[in-house]
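The complex appears here minus one protein chain, its other protein chains still in place.
Chain nomenclature is as follows: A and B, assigned in order of appearance, with residue numbering initiated at 1 for each chain independently.
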Amino acid sequence: MWLETKKKIRITKQSVTTILYPVLFGVLVAVLWQTQVLHKMIGADTFTLPLPGRIFAIISDNAPEIMLNVRATVIVALGGLVLGSLLGYLLAILATMFPKWGVGGLTVVSAFNAIPIIAIAPILNNLTKDFSKDPNTRSMLAKMLVVMIMCTVSMSINAYRGFTELKPFSLDLMTSYAASKTTVFFKLRVPNSIPYMFTALRVSVPGSVISALVSEYFAEYIIGVGRQIRENIVLAQYATAWAYITVACAIGIILYVVLLIVEGILLKGRR
Amino acid sequence: MDVAEKSETIYVKEMDDYKKMVEISVENLGVSFTDKEGGAPVVALQNINLEIMQGEFISLLGPSGCGKTTLLRTIADLQQPTSGKISVRGESPREIRSQKKYGIVFQNPVLYEWRTVRRNVCMPMEMMGIPKRDRTARVTKMLELVGLMEFGKKYPHELSGGMQQRVGIARALAIQPEILLMDEPFSALDEFTKEKLHEDLLRIWKKTNKTILFVTHNIQEAVFLSDRVVVLSPHPGRVSAVVDINLERPRDLSIKSSPEFNALVTKVRNSFEGV
Partner (left out) sequence: MEKVKKALTSNKMVTFVWVLGLIGVWEIGATVIAQSKRTPENVLPHLYQILDSVFSDKLINSTQTALQVVLSNAGITLIRALIGFLIGIAIGFILAFFMSMFKLVEKTFFPYLMIIQMIPILGMAPIILAVTKNIDSSRIVIAAILTFYPVATNTLAGFKAVEKEKRELMYSISATNFQIYSKLMVPSCMPYFFTGLKIAAPMAITASILVDTLQGGGGLGTMLSQSLKHAMSIYVFWQIVFFSAIIGILSYYLMVVIEKLLSPYKRIKKAKKGVSVVGD
């Protein structure tokens, strides 16, 4: 009995330290920041690196305007994410159906991964000039396309692996049932691809936020969290810029946590 | 039947003069694990008493969960006892380990995939600071012993499973250990490769005179190789019998069809409890 109690104590101690150490570190940084020791360490002043209290004050004071920009960024990020992931999945299906040509296509697509967003964003800006008379709408489309390209790449490569990297003998088992290609696809390949889809999303969810922010720099219409960071710095309103950075980080973290929750529910019992 | 009857001796603590030959002595050993979820501790081994003689080939035999690997790991100082005591040549397993007197072979050959066969065998000697010339000579000798002379320059992935396991054995022997601890070394190999390695292992054992502690779940394998078979039973892990294998040596595969061999196999099989 005493052994059991002792063990329970040890285990709670374990989980406490898992939370305690990072929280202590975070508090330490916050304290250094608030007491301006951090500023001395990296040689900054409170003008370019405002105190945390001030940043949060700005966020709450400008909530409606910030929300407007958040909406613009989130629409671009999520729209591009959905479009790109669907397109990527479709490309992966095509590549699975026509392996010979599909694999070559995916090799070419994967090369897009290494192309800087900065090179793509201005091209798409120019290409979408005629799409709409409203600069906001056409900017939105251009930004969304940038995000889409980024997400297409990671989804197509991972989903293709999901369709083809089957468990040993599972295909043989299907053959022994004389299953048609369609049956194999829906009963075997699609379920097998789901964990791979989440591998892709773990890369493309943070990626979509980054691409959205960066494409805003080049967009014609001035809106979005990323653009506001830049505009406020140009105007030397560093505290406001920091407020938008905080918001941008929050968007990234929230979207990722949502993804993890969805993954946890859908892949329950798989891992 | 007669022969088998006579061979059944469970070792209890013996007279002092006998002790000189004892290599490993396990007294009242108990090992339990606490799992992470916070359940009751699992008793892996309970009240184990065992004496292993110098130069002896002894097998720990049992189904999965009987604690045979745990016993080997505790002797190797990879696992700490909860109660009781192990002494190896009058010293603790930790002291023996730091004197580098153990050679270990696992089920998985765990070779270093970025090193050639030669450099794999060489590796433990590098750690021990053995001069380079001695190392080279010893590697050659070991590869000769396990029959892999021509494969020194190959990388592990270029070898078959049986060959990889031979490299593992060569590596374990290269540091000239007193005791060779083998944890189901052949259980992942096919029957033909396994039989070949059995014969090789007996030959190596005879040549090097090591004490070998061999963990297995294969009855035939244990009987064919060992001087004594320690039969372990699960829940909790305990010694249910120790069977002397007084088959003549040197042994070859032909004894497997002899009535004596089969009688011993049956005897070992019948000594399991609660499986």
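Rule of thumb we're sticking to: a contact is a pair of C-beta atoms (placed from the backbone, for glycine too) under 8 Å apart; a residue touches a chain by one contact, two chains touch by 3 or more.
Keep in mind it's a predicted model, so treat the numbers as computed, not measured.
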Partners of the unshown chain among those that are drawn: A, B
Listed residues A:Thr17, A:Gln34 or A:Ser132, member touching the removed chain: A:Thr17
Given B:Asn108, B:Thr140, B:Thr193 or B:Gln220, the one touching the chain that is not displayed: B:Asn108
Missing-partner contacts on chain A, residue numbers: 17-18, 21-22, 24-26, 42, 44, 48-49, 100-101, 103-105, 107-108, 111, 113-119, 122-123, 126-127, 129, 165, 199, 202-203, 206, 209-210, 213-214, 217-218, 225-226, 229-230, 233, 238, 241-242, 245, 248-249, 252-253, 255-256
For chain B, the residues touching the chain missing from this view: 76-78, 97-98, 100, 102, 104, 106, 108, 110, 112-114, 123-124, 126-128, 155-157, 175
